[in-house]
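The other protein chains are all here in position, but one chain of the complex has been omitted.
Then we have subunit A:
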């Protein structure tokens, strides 16, 4: 399939390995400042927001974006996913997807 594109799920710990790639990261929003936000995804990650980002402080957010060389993430799509999200589960699942790449991550 031509347009098969995967956006691997990561946590802060994986940022180093994904510079220049598009990833999915879920974290709790800890700071919102204009066009920048920080989220906690097993470590602090800076997100450069786009215009149609509507995040809420304290809620969990799912960000899909490109990892910059300085390990910030330029958001392509952001979504507020509410307050009742189990963050331990999120990072466990992110780790799981890297352990079982065969069903989660296509190399391209």
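By definition in this document, contacts are C-beta pairs under 8 Å (C-beta built on N, C-alpha and C of every residue); 3 or more make two chains touch, one makes a residue touch a chain; residues count from 1.
Keep in mind that, in the parts below, contacts and distances are computed from a predicted model.
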Report task. Determine which name in "Replication factor A2", "WD repeat-containing 20-like isoform X2", "Small ribosomal subunit protein mS29" or "Elongator complex protein 5" the UniProt entry assigns to the undisplayed chain of the complex. Result -> "Replication factor A2"
Report summary line: Among listed residues A:24, A:46 or A:72, the absent chain is touched only by A:24
Requested in this report: Tell me which residue among A:12, A:29 or A:60 touches the hidden chain in the full complex.
Outcome: A:60
**Report entry** subunit A residues that touch the omitted chain in the full complex
**Finding:** 1, 3-9, 24, 26, 60, 62, 64, 77, 79, 81-82, 84-86, 89-90, 92-93, 95-97, 99-100, 103-106
